[in-house]
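For this view, one protein chain was removed and the others were kept in their places.
Chain naming follows the written order as A and B, and within any one chain the residues start at number 1.
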Amino acid sequence: MADTQKTGRESVFAKAVKEGLLAAALALGLFSLIVGFRTDQNIRNELVLNQRWGLLAIFVLVAGVGRFLLTAYITPWNVARNKNKRAAVEREQSTFRKSFPKIGLGLLLTYPFLVILILTAYNGSIMGGLQGSLKYVDNFGIQILIYVMLAWGLNIVVGLAGLLDLGYVAFYAVGAYSYALLSTHFGLSFWLLLPMAGIFAALWGIMLGFPVLRLRGDYLAIVTLAFGEIIRLVLINWTVVTKGTFGISGIAKATLFGIPFTPGPTGFAALLGLPNSGVYYKIFLYYLILFLALLTAWVTIRLRRMPIGRAWEALREDEIACRSLGINTTTTKLTAFATGAMFGGFAGSFFAARQGFVSPESFVFLESAIILAIVVLGGMGSLVGIAIAAAVMIGGTELLRELEFLKRIFGNDFTPELYRMLLFGLAMIVVMVWKPRGFVGNREPSAFLHKRKMVSSEFTKEGHG
Amino acid sequence: MVSEVHNNPAAILRVERLSMKFGGLIAINDLNFEAKRGAITALIGPNGAGKTTVFNCITGFYKPTEGMLTMTRQNGEEYLLERMADFVITKKAKVARTFQNIRLFSGLTVLENLLVAQHNPLMLSSGFTVLGLLGFPTYKKAAADAIEKARFWLEKINLVDRADDPAGDLPYGAQRRLEIARAMCTDPELLCLDEPAAGLNARESAELNKLLLDIRDETGTSILLIEHDMSVVMEISDHVVVLEYGTKISDGTPESVKNDPKVIAAYLGVEDEEVVELIEQAEAAGVDDITAAVDLLSTEALHEIEEAHPEMAPTALIPATGTPKAKRARTAVAGAPAAKTAPGKSRGAPTPARTPVKPTGATKAGVISNALPEPRGGKADKLILIQGIGPVNERKLNEHGIFHFDQIAAWKKADIIAAEIYLDFDGRIAREDWIGQAKRLAREGRTPAPRKTGGAK
């Protein structure tokens, strides 16, 4: 036995050396041209070829040694750990996990005030606290919540009904332009246009859905992707209405039931006798988007307990079985599409009101991809998971802007934001390896007879479009 | 044919002149049958005979190339299923189905599966979601009723305890039952079950039988059933339709179908039950019968027995010279299935192709008096035309030198005992009057033997 173990150990070592060398060779092949050489312009505007053998050596070493360590030590250690893992009886969810949604909700509701409080204490003056909080409420709070809402809306389509939609940003655009155009041309108020934007987006969802929903899987994904691009191209090229790439500016701000957030005597600050500051509007917007996002969540939760919501999930699991039970799958898919689109439209009109400016630039495919990535990372169908994923992804990229100290390390021309996508991708890989079904992969049943038990992710399906 | 099935008020489903072609492939060819109201109709036949295709036509998953499918509901409404979309068939014509490869919503709980099945009534009561979303009491009541109905069916299929577990987590047999319960939650008048007993063991099939009889008797639901498990088909069905190559080859009560030579040849073969019977009898009687018969046996026959039932034939009985020749005689698997699944084809090829290993006619002659080394004129009679002889037994008989009806007709008592031992049968030869049948067939046999099946040239 001891012998076999020894030889086992040795063979692992040999295997690790072999794989390490292979990885190093691969890295050499891959990076020798990309990293090993660099073309620069010299002072006479000539291209010169710089050789960077040192850097290349670092790359190759990291790959080789990393692979060696992984095979020789980390993998066996993991295997041993898994072997020793006792068969734990089904653990009760910890109290923290159980009450996490409540804690989260409490934090969200008090977030602006918490920020102000902390900053006031930090700066030693209320004014300083207010101004300082602007960034955190706007860049972090509102920005994240917009994505939370969009992802929750898309979750209805992708997570519940299992229809892969790569053009979700189109509905966001429809909502934003609906508000922008109707408000600048007809002067209609935000509160009237908000539901209208949602309805327009839903109509577009249905219009897209009719021809498209007979397609499945990859085909559906490609066509929705194309739809997203078509909307963007229309916005760029229909210059008479949309002003093309210039976008529409000067869009009216939202009001608090008619009270504008302007510095004048009728403004919000003056009415309440507060010092003038732009931060009130931001806080108002924060609560507005929080309300809209929570509305999305509430509707989603309610719908899941309705026959239509169950039909969506059943559709994700098995479309043929659905039809055999008398469910009209076409209308069921359409309602999923329309409902998801409606929330996209809401978010769009909020976006327009917040920015005061919309242009096709904001509705590129990358946005669709990010929203979808958030849904996938969070765990399809899970509201809490998606919220966490949005906070991590969007908050994380915003955080990159704050990392000024990195410039001191890497030099002045280092801009951390440029590495946003790289980190985004890395994070996705890590999460997918660690939790292939997203942060919260388990599914909460919509009805129960005795006891509500979470459905493990190994049983749920992702749908085939 | 059409007029025969036409306008029969007792029929819940009439299938008339149904044909289904996929490209050049004819899956169903001019099929006529009907399912009676309040009865269990079984659809059986070899694999690929088109049974599931018939189901898919009935439930609207395929549009038939030709033909008419008439569903008559209890209230007299008639629906032409071939013109309706699949989900409308379930919703309006009240036909529900299950699938051969279980199609449960595996990520939903057992209870949710049953609730999804009540989608249409729940949609109505929730005012197409709007009223439900606003929390109207009508929906709350309807939802509670739906859960009660689900509970009723869960009790029926014995799964109340697992109501909150994901359906994908259930063992196979339970999944089968759940799929039936889910179909029943759509309040069907005709329930189409595609191989509900596949993968169930004997006990579970027995439970399934009870469940299906319950459904028929208590809810009055008519059942159309595809099944290979004869213990289910023969026990519960009121009517059996047999398909082969997309055409009907037999139609009648289970008893008549079971004994229909065409069905036996194309589909059933010899049933396991007979062998079970034999073992039971042998156990009950001890090994005495066998020792008594031993002087009639050749060494080969003993080996046959030992091979099949080692527990019954003590090795001591076997003469030391015994070599397992009989075993070898069974030879290549090769020809055998071809001969059975496509009887028309194999007619020309003489069965003895499989039997040549028999070394001496003498050994056999000691067992059955009139055994022949090979069929006369190189062509054997179709022994399976005798009721009770299946392809397997035909082969065994051939191996022992019995090729013709007149040979069987001329059997003496000792021959019968010997043959019964070969065939692992006990008393069946007399019971089923093989001798009489053989005599009759031998007389008719002067003229070319009738085809076993309608197929082929």
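Here is the rule we go by: a contact is a pair of C-beta atoms (placed from the backbone, for glycine too) under 8 Å apart; a residue touches a chain by one contact, two chains touch by 3 or more.
To be clear about the criterion, contacts and distances are computed from a predicted model.
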item	value
Listed names "ABC transporter ATP-binding protein", "NADH-quinone oxidoreductase subunit K", "4Fe-4S dicluster domain-containing protein" or "Carbon-monoxide dehydrogenase large subunit", matching UniProt entry of the absent chain	"ABC transporter ATP-binding protein"
Chain not shown: contacting residue from B:34, B:164, B:229 or B:381	B:229
Per the touch definition above, residue among B:199, B:252 or B:373 touching the missing chain	B:199
Residues in chain B touching the chain absent from view	22, 25, 44-53, 100-101, 170-174, 195, 198-206, 209, 228-232, 235, 266-269, 271-273, 275-276, 279, 283, 308-311, 327, 330-338, 340-342, 391-392
For chain A, the residues touching the chain missing from this view	79, 82-83, 85, 87-91, 456, 458
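Here is the rule we go by: only the chains that are shown with their structure count from here on.
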item	value
Chain A-facing residues of chain B, complex	59, 61, 86-88, 90-91, 96-97, 99, 103-109, 111-112, 115-120, 122-123, 126, 128-129, 132-133, 139, 143, 147, 150-151, 154, 160, 163-169, 182-183, 186
Complex interface listing, chain A residues touching chain B	299, 302-303, 305-308, 310-311, 313-314, 316-318, 320-329, 335, 443, 445-453, 455-456, 458-461
